[in-house]
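With one protein chain held back, the other chains of the complex are shown just where they sit.
Moving on, here comes chain A:
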């Protein structure tokens, strides 16, 4: 399910003109993201209530751009698509929501969108397309990825990503062949860039938090110190293995393409040589040479497989590996703590 900022082209058109004239394609317009505490709570609530299971929940971020940082001040969730709800109009929902929010003085400027993820598997074609259409219309937009499973393990896991300018250019030209990607020298590591997040609260919210801390009687469960890791590791490794399998297939396809290409080159050479020989023979016998035939029509070059999927899979594998490494390092620390607790000096 991907959706884009369709209704905003009118409002965004003027901003795009000014932005396009000023900024060079190399500099990133957003250096930091400032999120209000309210947005964090809303995203958590949305997933908790509507996103059980491995479905992703999505929503829209609202805020404003302040110099080189993006401030996200509010958000609203997007309803899930169900098969029997065909006449649901996304655009209309967005428009109505934003119009209503404008009445109560909430920033109605679309600055991005958020999505929940399952064990860190969010690098997909759908995400790329959505983020591309957002970033094309609004230069500073970001996608916030919220990982509920990692959050439930002890600490909030919220990351903000943007597409790098190089990837934006490639997506614009839609040239996904190997030559195109080689020209742009793009690797899976420079597909997405992470923007640092900072959480900000107003003074009144701080007073509220103080109040909550005093009155709240909910016990702290200390999930972060949990020693059992096998479940999480198993699932992560399973997902990693699936992706590596996909990658394998993809590499196999590319290899067959390369082999076909080289075989074809050989055939072309052989044909040309034979032609030459025949022509010299004919000349020696005094006959007119055979006409030159169009070689390219005879040997049609094989179709180059698009490389975008490979890039995405590589990016996803990289992401899984990063997550796994973080998880194992945390668990190693916890194990050593448990050893110290046991008191056996070894």
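Just so it is clear, contacts are C-beta pairs under 8 Å (C-beta built on N, C-alpha and C of every residue); 3 or more make two chains touch, one makes a residue touch a chain; residues count from 1.
Please note the rule applied: contacts and distances are computed from a predicted model.
J.: For the chain that's not shown, choose its UniProt protein name out of "AP-4 complex subunit epsilon", "EIPR1 protein", "Eukaryotic translation initiation factor 3 subunit F" or "Auxin-responsive protein".
T.: So the chain that does not appear here would be "Eukaryotic translation initiation factor 3 subunit F", according to UniProt.
J.: Which of A:124, A:264 or A:318 sits in contact with the chain that's absent?
T.: Per the contact definition at the top, the residue touching the missing chain is A:318.
J.: Determine and list the chain A residues touching the chain excluded from the picture.
T.: Answer for chain A: residues 34, 36-38, 40-42, 44-50, 74, 77-79, 88, 93, 96-97, 100, 103-106, 148, 151-152, 154-158, 178, 181-182, 185, 187-189, 196-213, 215-230, 233, 237, 240, 244, 247, 251, 254, 307, 310, 314, 317-318, 320-322, 324-335, 337-339, 341-342, 344, 346 touch the chain left out.
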